[in-house]
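Apart from one protein chain that is not included, each protein chain of the complex appears where it belongs.
We just call them A, B and C in the order they show up, numbering each chain from 1.
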Amino acid sequence: MAMFEAKELTKYFGGLAALSDLDLEVEAEEIRGIIGPNGAGKTTLFNVISGVYRPTSGEIIYQGKEISGLITSKIAEMGVVRTFQRTALFHKLTVMGNVLVARHLQDKGGLFRAIFGTNRRIDIEHEEKALEIIDFMGLSDLKNELADNLPHGHQRSLGVAMALAAEPKMIMLDEPVTGMNPTETKHMTDLIRKVRDEWKMTILLVEHDMKVVMGLCDKITVLNFGKKLADGLPEEIQENSDVIEAYLGGEEVAELLGE
Amino acid sequence: MSKHKVLSIIGVAALLAVMSVLPFFAREYYVEILIIFLINIILVTSYRLIATTGDWTLCHVVLMGAGAYASALMAKHFGWPFWMTMPLAGAAAGLVGLGIVYPLLRTVGFGFFIASLAVGEFIRLVWIKFHTPFGGPRGMINIPYVGELGPIDFYEAIPYYFMTLMITSGCVFIMYRIDRSRIGNTFKVIYEDDILAESIGIRVGRYRSFAFVLGSFFAGIAGALLAHRLSAIDPHQFGLDEMVYLLVWVVVGGTATFAGPVIGVAVMTFLFEWTRPLLAWRPLFFGAILIGFLIFLPGGLESLISKFAFWNKKQKTT
Amino acid sequence: MKKKGFLKSLVPMTTILSLVVALSIMSVPSAQAAETVNIGFLAALSGPDAGWGLPGITGNQIFIDRVNAKGGLLVGGKRYKIKMWAFDDEATGSKALQGARQLVLEHDVKFISAIGGTPADATHPFLSKKKVFYATLISTDIMPDRPYLIGGGDVTPRIDMLRPWYHKFNNPNLKRWAVTSQDETIGRTCQAWEVGSAIAEGWDVVYDKHFSLETTDFAPVATAILATKPDVVSLNLTWPDYVTLIIEQLYLQGFKGIISANYIDTESVLQKVPAEYMEATKSANSFPLFDDPWWGEPSWQHEFIKEWNAKYGPGAPGDLHRKITGIDWDHMIMLMVWAHGAQLAGTFDPDKILEALRAAKSIPTILGPAVMYGKEMWGIDNMVSPPIPIAEVKADCKCKRIQAHIKFEEWFEARKDTIIRVVKEKGQYFDQRK
Partner (left out) sequence: MELTTFIQTIANSVVAGSIYATVAVGLALAFGVMQMANHAHGEFFMLGAYVVYVFYALGGMPFPLAVLAAIPTIAIIGLLTERLIFRPTRGNVLAGFMATAGLTWVLQTAAGRIWGLAFMKMIPTPYMGAANIAGAQIGWQRVLIIPAACILLGLLWFFLHRVRWGKALRACAQDPEAAALQGISINKMTALAMGIAGAYAGVAGALLAPIHAVTPYMGRDLLITAFIVVIVGGMASIEGAVLAAFLLGFIHTFVTTIFDATSAVMVGVAFMAFILIVKPTGLMGRVKA
């Protein structure tokens, strides 16, 4: 059975449906792309899955457990972590500081330890682990910079690094490459692939850059007005007439076809 | 051991040394002021501990009162020694804090601020309403003094001063360690971005209440110290006016750094004594100071020294 | 980060060090002229309770100036100029104790004028240890373990006990007695004594409650009282401002019986209520006016008014922009008693002064000759007890005029058993407060 499942997921804001009867099945270690025109409900989907919003109806099952209605931190604890469309960082902390904080789930730091400074060993372990992640995201030479002072591209990577630091089993990336130049984009794409291959994570990816999506994802789900429009392999999606229709307006189609 | 660490240890040692010789030079009246000053240090430091999560409360002084009443009741009715009642008073205040924090958690920013005022007032009215055991508006009298330890009589100013100095240093040390620990960081990141914090698995609600209870605990300790120095307490003692004074200290000092509030108390305690000749004009003077700081130096005195102040950076309002 | 930490740890050091320096600089002994005796004034001088403190300074100052004009207080063949130091206790225990310490340790005061209540509770252990006289207005703070705390310049609660007798005496046929006062330190104790006396005088006490200090609207309070159909509504020692507002409500809601209170500020009541109504309700209280012809001419009281107006009245150098009130002379009574005691004893030794006062047949006060009394009420004879004036509001002069001037002691002796029983039932007897 699938690692992650959403059944007839529906979310209403006031009168209008941001999501309606959405079904979604994601296998372990799959990279699933979620695309659709603006306002299709992609981010809402992430918010509902990660527990920011409680779904109006429907179920969210993760590793056979119902997680809809749980608080975000609980869901994160179970292994589902998301990044944000906005660059969400702790701006007054260093890169290292951010990643260390993000390792909260691995080490909450007990009161006794806090007061008497025992167990230095644990702290050192965490710093090593954090460094590993920072290094993996290619931020090692910036590790003592204040997050505030990083260039945009690196801030995005730091966002991902923090999600990784929580050591989730499933990670939801909300437009990880927006505002990146081609080289940064390339780098980020490779990293995401490596995250799956080496760290054995399942990945949900919301992205506008179709090159990235088509190049990276095993399967793609297309949303439109909160409904699922299509669901399948990248090439199937590219041929799907409904999808093309939804994306009417030339340059977007071109974008869709990755030209 | 690194160089600056050595330096700061020397610094703290020097500070303690000064504080220890001081009472032998200052006259008795000023020793008494220093005792209250030390108690207030616990109060502001614990207030900041809560504030680091972004929750500014208006019931901290009431929680101090809870500690004072608890300690007084235990000492009077069970005849327990101060060494027992003081920590228990902290625990009691912590429990009261735990009791009131859950409803408060539903609010943030200004809502939290005002809600805490309401809850605090309610607690005070309970003391006023129930003559047994709280003594009603008259409060409690004949609270036992700390008593004697061999030749040392803690009724005398200097012994009590040193006891308070030890307890205060202990509390401040603990709070400093917490502030610097992972837990302390967690508090601060919650203040900066609670949504992000939640998304990486931080139980924001749990940590906010944890900070609140912890702060209440230390406020309770301060309360116990006060109650057994005065030997008489009443609800008026823990009213809104006293709370506003606490705010003045915190605002004047600033809350970005651990030292900020302490600076605040130090400076204001001095100003307070120094302006006594102004008699009836004094509230006007302090009102002006409060306004001036909030407008021209929102970071407090500390921001003159250390440039970054999170106090007024990011706002959380309902 | 750590470097910053160190910088920060510097900050408190420097500040506290500077504070330390400042404090020790401050501790310059207050210069003392050889023939001066220092006294203290320890009360709320700022904030909402200042109305009870600030005015007291005026009366005391008038007395002091008078004495100093004569070259000082003659004690043991030596004349001492009196100097008064004021300290603002903000009506808070901790501040009061701090003030007591400053006055005693820094200024070596021999006598402290205060209001009483919680500040008295907080200061008495220290002051008793230091053997310093502490005079409260109200006698409810007197306790056996506070040997140097004297009270009673203010007629509370003796007057609140005499009014039930007074009204019974004038209207034997009336039965129903309602009483209320604000829910604070002194209110409960005084009301207990009044209820005791009312029962002793054969009244049925139909309403016996307190209202909170936060009360802004007294209509419901009046409604609740009138619902009990009282013949007399007594306001015990309800603060004058509240008295005015409650009487207004009693008037508006059509109360026809007798109104009785500790202190009716007639002038402000008459702003809200016709003088005829006040006369009809025989509204009685015991803060006399010092310009009342009853005192006779020349008299201490009339001179006091003149001096006060000359010093603080309209146009005077120290114009206070207000009329004279009872508080202006209330504190002074206790100061006079202490000064008299010191002169009798020929020393400032508190024990000797107490001895002398207790031995004295009568102690002159501005309310008349007083005695030290109160053992059955407070466990120790530290209540200064002058005769008690009862004044009623008269329509013709739109003012209150003294009707009677009663010696409290005999009256009390005859009824004390019942009264004390009731006070004990209400848990307000001195030995019940531990």
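The definition used in the following text is that contacts are C-beta pairs under 8 Å (C-beta built on N, C-alpha and C of every residue); 3 or more make two chains touch, one makes a residue touch a chain.
As the structure is a computational prediction, the values presented were derived from the model and not from experiment.
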item: Interface partners of the hidden chain - shown chains only, full complex considered; value: B, C
item: From C:43, C:122, C:245 or C:284, residue that would touch the chain that is not displayed; value: C:245
item: Selected residue (touches chain absent from view) among C:71, C:144, C:202 or C:220; value: C:220
item: Of C:41, C:211 or C:308, the residue in touch with the unshown chain; value: C:211
item: Hidden-chain contact residue, picked from the options B:110, B:173 or B:274; value: B:110
item: Touch residues of subunit C, complete complex, unshown partner; value: 46-48, 50-51, 54-55, 183, 209-217, 219-221, 223-224, 226-227, 240-242, 244-245, 248-249, 251-254, 265, 267-268, 271-274, 320-323, 325, 327
item: Contact set of subunit B toward the excluded chain (per top definition); value: 56, 103, 106-107, 109-111, 113-115, 117-119, 121-122, 125-126, 128-129, 244, 247, 251, 280-284, 286-291, 294-295, 298, 312, 315, 317-318
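Heads up, the rule we're going with is that only the chains that are shown with their structure count from here on.
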item: Shared chain contacts [subunit B and subunit C, defined touch]; value: none
item: Farthest-lying chain, centroid of Cα atoms versus that of subunit B; value: A
item: Centre-most chain, if every chain is reduced to its averaged C-alpha atoms; value: B
item: Intercentroid distance (Cα basis), subunit C paired with subunit B, Å; value: 35
item: Euclidean distance of C-alpha centroids - subunit A vs subunit B, Å; value: 42
item: Multi-chain contact residues (two or more partners), subunit B; value: 180
item: Contacts with 2+ other chains: residues of subunit A; value: none
item: Sites on subunit C touched by subunit B in the complex; value: 2-13, 15-17, 19-20, 22-24, 26-27, 45-47, 50, 54, 86-88, 90-94, 97-98, 101-102, 105-106, 117-118, 121-122, 125, 183-185, 187-188, 212, 427, 433-434
item: List of subunit B residues in touch with subunit C within their complex; value: 2, 4-5, 7-8, 11-12, 14-15, 18-19, 22, 25-30, 32-34, 36, 76, 128, 131, 136-139, 141-142, 180, 226, 230-234, 236-237, 241-242, 257-259, 262-263, 266-267, 269-270, 273-274, 276, 279-280, 282-283, 301-302, 305-306
item: Residue ranges of subunit B touching subunit A (in the complex, touch as defined); value: 174, 177-178, 180-186, 188-189, 192-193, 195-196, 198-205, 308, 310
